[in-house]
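Removed: one protein chain of the complex. Kept in place: all other protein chains.
Lettered A and B in written order, each chain numbered from 1.
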Amino acid sequence: MEKIKEILNILISATSPSGYECLGADALENLVGDTFDKIYTDNLGTVVLLKKSKKENAKKLLVDAHFDTVGLMVTRVYEGGFLGVCSLGGLDTSVLPSGEVTVYGNEEIYGIITSTPPHLKTGDSSAPKLKELYIDTGLTKEEAEKKIPVGSVATFRNKVEYINGDYVISAGLDDKSCLCALLYAAQALDPEKMEFDLYITASAQEETGKCGPSRAAYDIAPDLAIVTDVNFAKTGKDEDFEAIECKKGASIDISSVCTRKTVKSIMKHLTSEKIPYQVVCEPRATSTNADALSISTLGFPTVLMSIPLKAMHTPSEIVNLKDIKSLADIVSSIATCKDIID
Amino acid sequence: MRDLLKKLMYTPSVSGREDRVREVIYNEIKDYCDEISTDAMGNLIARKIGNGKKIMFCAHMDEIGFFATYITGDGDIKVSPVGGINTLSASHQCVVSESGVRGVLVPNSSKDKPKCEDMYIDIGAKNKKQAEKIVKIGDFFVCEPKLEKLQNQRYIGRPFDDRVGCAIMIDAIKKVKSENDLYFVFSVQEEVGGRGAKPAAFAIAPDYGIAIDVTMVGEKGGPGEMDVKLGRGCAIKIKDSSVISSPELVKKMREIAMDGKIKYQDEILPAGGTDASPMQIAGRGAKVSVISIPTAHIHTSCEMIDMFDVKEAVKLTVALAEKL
Partner (left out) sequence: MKELLKNLSLAFGPSGCEDAVRELVYEEIKDYIDKDSATVDALGNLIVHMGGDGPKMMICAHMDEVGFMVTGIGENGSLKFGTVGGIDPISLGAKRVISESGVRGAISAKPIHLLTKEEREAGPKIKNMTIDIGADTREEAEELTFIGDYFTFDSGYEEYGNGYIKCKALDDRLGCAIMCQLIKDIKNGAIDLKYDTYFAFTTREEIGYSGAFSASARINPDYAIVIESKAVADIYGVEGSKKVSVLGDGVIISYADRGTIYDRTLISHIKRIADENEIKNQVNLYISGGNDSANIQKNACGARVSTLSCASRYIHSQSDVIHETDFFAAYEVVKKVLNENPPTKE
């Protein structure tokens, strides 16, 4: 688990709001060191990591985890050094007021998201709208304009805490917990035993709907694709009895966009290897990269796996390290298995 | 510039019916490029061959308008919108069909923003039979073209969206001298969701994709959170609701603009999209952004631009083609 923590901490501290993954790409490349045979970044910002099998004519396995996180972008500088913002990705505005952010202007600037005291509020009590929130920089307008060009991005100021043993609480676990599992798995994989050339896509712009891996897949033309993303974990409320649970392992999605035959074959393989997993169902589309990836280029078998996560898209997402380990085990097992696809 | 713009604007061409304006553009540029072709969807693709980077510039030829869908017994024309019509502004405007039939668009509704399905065009026909003689189902109508100069360098008219982009590209094609491999795409069907640019970008597979299109302004009734105004230069798009521009390309565009002393503004558009989005995701994807022309009252029958911004946009287009 220490190794997982180490990888996770570095991934989380890499700044990568949707569309601006380039800010954290160096940290990612430094992290993986010489584990991979080839690393490149495509036009959309997706970082592709290739680890080759020693086998001849190995098939290609693409495993995707998106590198981007939700974030904010500065749209305007107002009197008093307050910054107007728009969102990068689907942000839950109810978690913003009084939160702390770092603005990536010409330098890094500390800021607090405004919150009007209740007794001075004019409107209703409903969740605040992004238009009514500003980043308080404590600077004058002139200073702020000089340091913070319109279009500068901002992310939550994050604190990673490990609580009650194996739980981690942090911003950006969507989807860096999955990416962590993939890098952990790749580092341990023995090229002699790999049945596939492993392409990991740390993809860009998942949160803003552009499906990074579809672009990369165009050049890779994989024989099998696995999309890994987080999914809502059960929180104990009645309505989410269908949800997956923390600590019970990664899940395999059964969905209309996933290739049923491949899903079944993976489940059969995992069962025979006695590797535990959960199952979650999405009758229609999955709202992940799997949707677009499954129909990109000429098409290839696509499956979706998830890590259960609580408090999605907030600065306090929660994941259990055991589930990260579980996803790593599953991916390793598939990468070294001959019979998953024909 | 003004004459060229007028010629383009006065050639009505809604989405899917761009052939006439394409003809005009073809004649303007045919002597200035190495290759010129029209693809299956109708995109006009002009190339200036070079050994450098492959850059695709893209401005759309189509405009918003209406298709005639039904002729009533009274000889009125029921219509369906093509693209995002502002029905408030279109109400009681003079409209003209592809064959030159004139009429008035009647809102036929007491609502502030009438629904297109309630509206009809009165072409002065006495009955269905008379109407059928001059209008066929499937004919398109547009609000009447217009171009007037106001004070300063401001112009009102329609459709600036996106004939002004076409004009800028035509002007740039004539001026540019570059080592880069340049593609200038006059695209179709942008107003119905960027349908034309995607196959063009797929075929070209450019390194950089740069759309040239109009954007809103944060003044004159536009979205107040936008920091863009008329007359402060062309805009470099950082984000809109369909695209986050490549940070690398935006940085280069800013640098090139600054080097060339070209006036520009940073643009974040809260709602709306351009051909940059399909260029970004076609095939293996491209690094994209947009050179925007700040425009007030977009998609109304009286859009407003500042010619200073247009001139700066031409300069930036040429500079990018040469220096990227």
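FYI, a residue touches a chain if its C-beta (ideal position, glycine included) is under 8 Å from a C-beta of that chain, and two chains touch if they have at least 3 such contacts.
Computed from a predicted structure; not experimentally measured.
Participant: Among the chains you can see, which ones touch the chain that has been omitted?
Facilitator: Visible chains that the missing one touches: A.
Participant: Please pick, from A:311, A:327 or A:341, the residue that touches the omitted chain in the full complex.
Facilitator: Residue touching the absent chain, from the options given: A:311.
Participant: Which listed residue (A:24, A:45, A:71 or A:111) would be found touching the missing chain in the intact complex?
Facilitator: Checking the options A:24, A:45, A:71 or A:111, the one contacting the hidden chain is A:111.
Participant: Out of A:106, A:235 or A:256, which is the one that touches the chain we can't see?
Facilitator: Of the listed residues, the one touching the omitted chain is A:235.
Participant: If you put the missing chain back, which residues of chain A would it touch?
Facilitator: 78-82, 90, 92, 94-100, 110-112, 114-120, 122, 124-128, 132, 134, 136-140, 143, 159, 161, 163-165, 167, 169, 232, 234-237, 240, 246-247, 310-316, 318
Assume only the chains that are shown with their structure count from here on.
Participant: Express in whole angstrom the distance between the two chain centres, defined as the mean CA positions of chain A and chain B.
Facilitator: Chain A and chain B have C-alpha centres separated by 36 Å.
Participant: Going by the contact rule at the top, pick out the chain B residues touching chain A in the complex.
Facilitator: Interface residues on chain B, with respect to chain A: 207, 218, 225-227, 238-239, 244-248, 250, 266, 268, 270, 280-281, 283-287.
Participant: Write out the stretch or stretches of chain A touching chain B in their complex.
Facilitator: 18-20, 22, 42-45, 73, 75-77, 84, 86, 88, 131, 149-151, 205, 208, 210-211, 214-216, 218-219
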